[in-house]
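Accompanying notes for the structure given below.
The complex appears here without one of its protein chains, the remainder shown in place.
Read from first to last, the chains carry the letters A and B; within each, the first residue is number 1.
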Amino acid sequence: ETTLRLTLQLPLTHPLGQNVASFKEEVERETNGEVKIEIFPSAQLFKDKDVPQAVASGAIEMGVASLTRFVGTVPAVDAFYVPFLFDSSDKIKAAAAPGSSIRKILDPAIEETGAKPLWYQAFGGAVVLTKGDKPIVVPEDAKGLKIRSFGATISDTIEAIGAAPTIMSGSKQFLAYQNGTVDAGMTGITAVQSRKLYEVMDYLTLTNHADIEFIVVINNDVWKALSDSERAIISKAGKRVEEELRTSIINKENAAREFLADKIKIIELTDEQRAVWKKSTASVVKAYVERAGARGQAIVTEAGKL
Amino acid sequence: MKLLKEISKAIDNTTRCSGIITAWMFVFVGFFVTYEVVMRKFGMPTKWTEEFSQIAQIWCVYLGVSFALQKRSLIIVDIIGDNISVTVRKVLDIFALTLTALFCILASINSFKDIGYSLKTSATTDSVLAIPMWIIQISLPIGLGLLFLQCISEIYKTFTGSEVVSSELDLVE
């Protein structure tokens, strides 16, 4: 009997948590309880940023973290944050699919660190939140503002539109928005609902300039120590829940939009406005390739072919 | 015996130095945090102060801990208080110091495993600064290493009774 402990940032009730719970259920059933999966939700054990090292060093067997947390060892993972690199939901779906040309570059690189990617969890697109009476609709509106960021590439994007990025973790957003420590923020639309950010912000602009992915990893040595049949069961279960989440994410985002409709003013971009966003953030890809090197270049090339 | 005394003295001086460094590092952190507030007011927030302050804080805690032991200000639940004889007090003191020293060894060894892993994968923080992880992690074995040495010095002092070991209740210095 093997116990695989899994550290999770979000509560089990969150769609990403339910996704992991469904995986656990299938694995335990198919292995007749030979492989037990013990979930530690709500960052009880490890903070988001500590997950890559915790899993790779074997402190814990499995973990879920946002993909950008691997940027410390694999800078290329920020590809999904390069603005409009994958500029439609079909392209995102194609890029994040198991065995895609993009993941053929990313996954082995992550595995080299000692943590093997099992599946990606779709979290949805990035949106812009603003407070006050002047929402950010086009990049011009953001000039001179302080904007919450959640990673190096997102910060580049914010600088590209003439604003000042302030990196802060998801849990600090609420107070920072309420107090006005930052004027605006970037985050995922589902987080606006789950973190209750609509209580302190007035406008939500659906820019979808970046795609937020979470990733489930397992320690390499633990993986190798499993039997062939156990590995097959885990892979199969992972693949199933990955697809389920990917196909339902559009519904979940729509549900979030519906929920938020009377709580915050939602702004959709016209095609012209989207084009302006694209144009003013075009420089970010250069900075990304500079950081991510050959792998980053390869991903940008492959993205063009999607 | 004279050698032991010299060693104990040398350890105490090292600890004092690390204490002074720690104290002033906190002062600098205070300035950096304020600098960030001012720069942000002018629309030019820095990318380094928050992360730098956080790393400095980790370093400070572990660099300063041996000083706190030397001054006997690590917090103790002294419910049994003064109702015990000097000998019992000494025995308990040496038990606590030994446990502390053992913990230092255990945590340091495992910390080196962690650092070895970070070096192997050249892991950095996930921020703009991309600080190598080992720079943060090595604060633990260095700090606890100093704490281990200070434990040795305190055990020596407790045995020889060369210094009063009751809690120091007045201001530093």
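Just so it is clear, a residue touches a chain if its C-beta (ideal position, glycine included) is under 8 Å from a C-beta of that chain, and two chains touch if they have at least 3 such contacts.
What we mean here is this: contacts and distances are computed from a predicted model.
Novice: If you look up the hidden chain in UniProt, what protein name do you find among "3-oxoacid CoA-transferase subunit A", "Enoyl-CoA hydratase/isomerase family protein", "Sarcosine oxidase subunit gamma" or "TRAP transporter large permease protein"?
Specialist: Its record in UniProt gives the absent chain the protein name "TRAP transporter large permease protein".
Novice: Per the definition of touch given earlier, which of A:46, A:70 or A:84 contacts the omitted chain?
Specialist: A:46
Novice: Pick out which of A:88, A:171 or A:235 touches the chain that's been left out of the picture.
Specialist: Residue touching the absent chain, from the options given: A:171.
Novice: Pick out which of A:54, A:186 or A:241 touches the chain that's been left out of the picture.
Specialist: Result: among the candidates, A:54 touches the missing chain.
Novice: Based on the whole complex, identify which of A:196, A:236 or A:279 touches the chain you can't see.
Specialist: With A:196, A:236 or A:279 as choices, the missing chain is touched by A:196.
Novice: For chain B, which residues lie in contact with the unshown chain of the complex?
Specialist: Against the left-out chain, chain B lists 19-20, 22-24, 26-27, 29-34, 36-37, 41, 50, 53-54, 57-58, 60-61, 64-65, 67-68, 71, 73-81, 92-93, 95-96, 99-100, 102-103, 106-108, 110-111, 113-114, 136-137, 139-140, 167, 169-173.
Novice: In terms of residues, what is the contact footprint of the unshown chain on chain A?
Specialist: So the residues of chain A touching the unseen chain are 5, 11-13, 40-47, 50, 53-54, 57-60, 171-172, 174-176, 178-181, 194-196, 199-200.
Definition applied: only the chains that are shown with their structure count from here on.
Novice: What residues of chain B sit close enough to touch chain A in their complex?
Specialist: 40, 43-45, 47, 50, 113-114, 117-118, 121-128, 130, 133
Novice: Could you please specify the touching residues of chain A with respect to chain B in the complex?
Specialist: 49, 52-53, 56-57, 68-73, 112-114, 144, 146, 151-152, 155, 164-167
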